[in-house]
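Omission of a single protein chain aside, the complex is shown with its protein chains in their original locations.
Chain nomenclature is as follows: A, B and C, assigned in order of appearance, with residue numbering initiated at 1 for each chain independently.
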Amino acid sequence: MNRHPPSIYEIMVSVISRELHDDELWFLGLSTGPQTILLLTRLPIVAMALAQKTHAPNSWMLVAGWIMNPDVSKVPTGMESEFGTSLGNWPAEAFNNSHCMSYVAARHEIDVGFGSAAQVDKYGNCNTVAIGDYRRPRVRLIGPVNQPGHFSLFGREIIIMPHEKRNFVDRVDFISGAGYLEGPGCREQLGLHRGGPCMILTDKAVFRFDENTRLARLESIHPGITEAEVLAETGFKHDYIPHTPVVTPSPSEEDLALIRESIDPSGVLLPRATG
Amino acid sequence: MNRHPPSIYEIMVSVISRELHDDELWFLGLSTGPQTILLLTRLPIVAMALAQKTHAPNSWMLVAGWIMNPDVSKVPTGMESEFGTSLGNWPAEAFNNSHCMSYVAARHEIDVGFGSAAQVDKYGNCNTVAIGDYRRPRVRLIGPVNQPGHFSLFGREIIIMPHEKRNFVDRVDFISGAGYLEGPGCREQLGLHRGGPCMILTDKAVFRFDENTRLARLESIHPGITEAEVLAETGFKHDYIPHTPVVTPSPSEEDLALIRESIDPSGVLLPRATG
Amino acid sequence: MNQEPAIKLISLRDAATLISNGSRIHLGGMAVHNHPMAFVYELIRQGTTNLTIVSHVSASDVDLLIGAGHVNRLEFSYVGLEEFGTAPCFRRAVEEGQIELAEYSEPVAFERFACSARGMPFFPTREMIGTDLPRVNPDIKQISDPFGSGDYHAVSAAEPEWVIIHAPAGDKYGNILFFPNRQLPEDLDITATRSSANIIVTVEQIVAHERVKQLPYLNLVPRFRTTAVVEAPFGAHPYSCLHVYDQDREHLAHYAAVARTVEGFSGYLEHYVHAVETHDQYLELIGAARLARLRQIGGAW
Partner (left out) sequence: MNQEPAIKLISLRDAATLISNGSRIHLGGMAVHNHPMAFVYELIRQGTTNLTIVSHVSASDVDLLIGAGHVNRLEFSYVGLEEFGTAPCFRRAVEEGQIELAEYSEPVAFERFACSARGMPFFPTREMIGTDLPRVNPDIKQISDPFGSGDYHAVSAAEPEWVIIHAPAGDKYGNILFFPNRQLPEDLDITATRSSANIIVTVEQIVAHERVKQLPYLNLVPRFRTTAVVEAPFGAHPYSCLHVYDQDREHLAHYAAVARTVEGFSGYLEHYVHAVETHDQYLELIGAARLARLRQIGGAW
């Protein structure tokens, strides 16, 4: 075999896929803007398909909450919208034509969600509402959408964001997705006995949350990226980033073959490596 | 024209039809037992169709809450059940395949319902739950079903019952449908500012409720029935029955023709007069 | 390497053993339609006791379980046989004070399942105002609208531990197919499956997984929510399975007549339930010609 090396997107897909377990229910929601659609919609779809084809045959994929276990290789659009006439013809195991599908969320049945934000802080709190003062914000954002439930009702949330200094802040200006709030014990105090963010995945690195301090901890840096590059773009305090990150594992040859040949054969979902 | 005189059922249909107005929403629910199915399902269906064909073109008929404005002349069954495969093929203006149709009830949009009971009292309270003590009843009945809402959410209720002494009591043993409770002001005190029974229609007579006393008042006696026959089978106190009833009007020739030729041409709904 | 999902097709007997004594269960269907009768018979054969049944509009599914002594408590709106009259065992048991009741108006009984499906603990309603239901049912509580519109009754979510429904078809993985032009009994069943994490579905027919993928819009109980699926043709007899066969009116009239006495009910129970070991034997007892004539040809797919 003489393949192109994995692209950054394929590495990210592989990270997500490993975070998904068998017998789980995964939920994908709406994204705004082309970059978010790539990171937060296309990457998770490929990753969910990869997990199902490898280690998670009994998992269940809710795309936009209504397309269930679609044949990802036959995706009819680039998922620029959650809905659309052609998406209704996507070969799938089930469709749900009503908002009743939200019942699985309200009943705490969803294991994993995918989220993004304009700001994430060191405790994994997310903000899609407003930068600056809520009443007179410097930047008004899209609104909470489904983010509150992702962080309060789901089993865990994978945060996927472009790694830019302005997005990684010490304290978000508005909490639309409750991470670990102000630290250990805060979620539990509010009755949030499960859930919360499990990972921040960026185009440069992977963070997880320390079980004791609840602080984001740099776990691995993607191949080809230096630690200095990561730290330069990480806005929250460096104290919280132990200097022992490893290199993010690349997808196996088998996984790469599945992604490129079975899951996304025509490159609709993942930008293709050139060369 | 040389028709059979109107049957008792045709007279009852005519009474119901005159009680139904234009621009109204009418709701028909479940019945238990063959006699109740005739009185409480078949008669109102014919009456609703008659009203729509004469004076109420903008009314809307909810049969069992899911079959809307059916072509009554093509009823595929004798309505022994509210549901059934063949009822789903009944020509109709709309079907609603979900219990969401109850929204029109909860939103106080239904103008008229039809009800029956094992007991009705002088204030129009109805009982479909238990005769005797609730915990150890002498006769346990079917349960409240939709009767509470008929009397609390609808605009008015037409009570249709066989005229038997044991069914007409001074005070029901259990209120499953709230009539005027214990008299004037009781409904209002509970916040029931509209609704309640407007009529008790039997195979012998018509009662309405006095606007001041809220007591059932004998309004008319069907042709061929004597006042003595009515009073003998009316269990609640005679004081409340002023002795000035009139004869229930019979349907017009035009209405009879509509019933017999257009609405129930094959006699599936109304028993046919013999001779 | 495409891995196969778990196979959830099990026998009727194995499915019924999932229900422990003392469970809180909901049996699907409504009035004289779509009750999971084959499952009810098997529960009785297994002797599952002390059941709480949370229901809305029930018929002899519940009447049989009550008559056979398996029910401690019933949360409901109606038990009756529609054109065939009242439910004799239910009536007898209540008159003798043998079961605990919690009754509600019909839309409220429906809404309790929708409430569980929506993850809500309770909901406010005014439709039972003026009735004696709140007086006799301590689970109808008082609540004030925090937005100032006054007082309401609060009713709790249904929260069944197990939901058992009968449906037209499913695959061996537990995907369940319904018809597109559903009626209220079918819609209530779908809502009921969403009210619990433990779902058993008996189906008229197990179909190929490929058929499910051809009809994904009709897969309204997807396999990730199904605990077990059981093949039980005519599994709602003597009730209808809408679009597949009609109710057996002769059989229901017979039941309504004989169950009026304890002896008559015992005879019925012995003949149709205890003397029968399998669902196939039950079907033979009813007879091929009878079943053939109940069928509805020309379904809805």
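Quick note on the criterion: contacts are C-beta pairs under 8 Å (C-beta built on N, C-alpha and C of every residue); 3 or more make two chains touch, one makes a residue touch a chain.
Every value quoted in this text rests on a predicted model; they were computed, and no experiment measured them.
Engineer: What chains on display are touched by the one that is not shown?
Structural biologist: When the full complex is considered, the omitted chain touches A, B, C.
Engineer: Among A:Ile11, A:Val129 or A:Ile221, which one is in touch with the chain left out?
Structural biologist: Spelled out, the listed residue whose C-beta touches the missing chain is A:Val129.
Engineer: For the full complex, which residue in A:Leu30, A:Leu231 or A:Ala257 touches the chain that was left out?
Structural biologist: In the complete complex, the chain left out is touched by residue A:Leu30.
Engineer: Of the residues listed, C:Gly22, C:Pro180 or C:Gly267, which one is in contact with the missing chain?
Structural biologist: Answering carefully, the residue with contact to the hidden chain is C:Pro180.
Engineer: Which listed residue (A:Leu25, A:Ala56, A:Val72 or A:Ala105) would be found touching the missing chain in the intact complex?
Structural biologist: A:Ala105
Engineer: Please identify, in ascending order, the residues of chain B that touch the omitted chain?
Structural biologist: Looking at chain B, the ones touching the missing chain are residues 25, 52-54, 57-60, 68-69, 91-97, 100, 102-109, 153.
Engineer: Please identify, in ascending order, the residues of chain C that touch the omitted chain?
Structural biologist: 111, 118, 120-125, 139, 141-143, 145-147, 149, 152, 154, 156, 180-181, 217
Engineer: Of the residues in chain A, which ones touch the absent chain?
Structural biologist: 30-34, 37, 64-66, 80-88, 95, 97-99, 102, 105-106, 129-130, 134-149, 151-153, 174-178, 181, 187, 190-192
Note that only the chains that are shown with their structure count from here on.
Engineer: If you take the chains that touch chain B and keep only those that also touch chain C, what is left?
Structural biologist: The shared contacts of chain B and chain C amount to nothing, since no chain touches both.
Engineer: Find the most central chain, measuring centrality by the gap between its CA centroid and the centroid of all protein CA atoms shown.
Structural biologist: Centre-most chain by C-alpha means: C.
Engineer: Measuring centre to centre with C-alpha atoms, which chain is farthest from chain B?
Structural biologist: A
Engineer: If you average the Cα atoms of chain A and of chain B to get two centres, how far apart are those centres in Å?
Structural biologist: Taking the average C-alpha coordinate of chain A and of chain B, the gap between them is 59 Å.
Engineer: Could you pull out the residues of chain C that touch at least 2 other chains?
Structural biologist: 191
Engineer: Of all residues in chain A, which are in touch with two or more distinct other chains?
Structural biologist: Residues: none.
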